[in-house]
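A protein chain is absent from this complex, but the other protein chains hold their places.
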Amino acid sequence: MRLKIGEVLRPAAVLLVICTAVTCLLAGTNLLTKDQIAAQQAAKAEGSRRIVLPGAESFEPSESGTCYVGLSGGETVGYVFETESRGYGGAVRVMTGISAQGAVTGVVILEHGETPGLGANAEREEFRVQFEQDVSPAGFSVMRYQAPGPGEIEAMTGASITSRAVTDAVNQAVAAYYQEVEADPS
Amino acid sequence: MNEKTSLWREFTKGILRENPVLRLVLGCCATLAVTTAAGNAIGMGAATTFVLVCSNGAISLLRNVIPNKVRIPAYITVIAGFVTIVQLFIKAFSPELDTALGVFLPLIVVNCIILGRAEMFASKNRVLPSILDGLGMGVGFTATLLAMGILRELLGAGTVFGLPVLSGFMQPIIIFLLPPGGFFVFGMLVALAGRLSAEKKPPAATDCGHCPLAASCSINNRKKEAGE
Partner (left out) sequence: MDGQVIKGLVAIFLAAILTENYVLNKFLGICPFLGVSKKLGTALGMSCAVTVVMVIATAVTWPLYVGPLVPNGLEYLQTVVFILVIAALVQLLETILHRYMPPLYNSLGIYLPLITTNCAVLGVTMLVLEKAAGDPSYGYIQALVNAFGSGVGFLVAMVLFAGVRERLEECDVPKCLQGLPITLVAASLVAVSFLGFNGLVDRLM
């Protein structure tokens, strides 16, 4: 089989031109949207931090780099942690806010792959609000079929694995909190 | 038939007569995956329609420039370019939609509807009919996604567009939000579209007839050689 040079070169050249044009177009679009995307991502993280630690006016990364410190008028009012555990459908990422007094101020599920209608109900207010109480270094435990006492979380109906996963993640945050407080007693 | 009515027909054929999902059975992955909520369905439909219109237009413009040999890679590059543009804009202006659609947003590239229309229509027709064809197909795709999204959200979560509709009336049937519910609702809609469509003939889903790559596919060529 013999190929003429033109038969090979022309398609290759056309393809090259198309690829170059598409790349230029994309570079332009990227330039146009880059700042907006970065701003959106920053706003989203900042928004979640405000939800879990409503008392803080601003946030900065802690010295250890493991969490964010919430500040209000120059005072440390609390800490925000991002932790992860295994749920029913993969990783569950949770953001937890803990005040300087040692009370959980809010819990937000950042990411999950749980079953819609069952495990995904962990996103709902009714479940998350249970965590908002004083917490000992031992963390929370999960209860089923009975009214929860202090330090106890009532599992969602039909989704005890997800309930446990979220509680595990919050407990990791609690452990990290006590480490952080010990390292920085101010 | 004058030109206006024929253009109108190019537009409307995608909605039921040649509905890309229900009649031609293309782009099923996205149809099944993102229709757990009506809102996502509209977002996905709009993004796909945009890519379909742009790529149909661009490919129709370039139809005399692109050599036949490299047409598939050339089409794919053009389509991937438009998909990335949509992706960047959705990331910038609606991050929630970006999270909801996840990997299915970049996967619009391999949605067979787009390559199928490029290969079957845009590469053979002038720009205006191609754009209208893309628009019609896009609207048909969006309408199907919306129908599935509303049905699955209503039955599976008791809401439509996030507004509670069935609360207190019946318990949501969660399985409609899960993969099996997707297959089931899709099956029912295909049956319904078959009934409503004038031709009354079952869609030719189970063979390669509507596959966008049929022309370059060796299974097909082999069948031809064997004289089938």
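Going by the order they are written in, the chains are A and B; count residues from 1 in each one.
Everything that follows uses one rule, which is that a residue touches a chain if its C-beta (ideal position, glycine included) is under 8 Å from a C-beta of that chain, and two chains touch if they have at least 3 such contacts.
None of the values given here were measured: they were computed from a predicted structure.
Trainee: For a quick check of understanding: of B:37, B:59 or B:80, which residue touches the chain that isn't displayed?
Mentor: B:80
Trainee: What subunit B residues would touch the chain not displayed?
Mentor: On the subunit B side, contact with the omitted chain comes from 25-26, 28-29, 32-33, 72-73, 76-77, 80-81, 83-84, 87-88, 103, 106-107, 109-112, 115, 175, 178-184, 186-188, 190-191, 194-195, 202-203, 205-208, 211-213, 216-219, 222.
Trainee: Using the document's contact rule, name the residues of subunit A that touch the chain not shown here.
Mentor: 19, 22-23, 26, 29-30, 84, 86, 88-91, 93, 111, 115, 161
In this text, only the chains that are shown with their structure count from here on.
Trainee: Mind checking the centre-to-centre distance between subunit A and subunit B? Centres are C-alpha means, answer in whole Å.
Mentor: From the centre of subunit A to the centre of subunit B is 33 Å.
Trainee: Spell out the part of subunit A that touches subunit B in their complex, as residue ranges.
Mentor: Residues 10-12, 14-15, 18-19, 22, 25-26, 29-30, 32-33, 36-37, 40-41, 44, 115-118 of subunit A touch subunit B in their complex.
Trainee: Would you pull the subunit B residues touching subunit A in the complex into a rising list?
Mentor: Subunit B reaches subunit A through residues 36, 62, 65-67, 69-70, 73-74, 77-78, 80-81, 84-85, 88-89, 91-93, 95, 156-157, 172, 174, 177-178.
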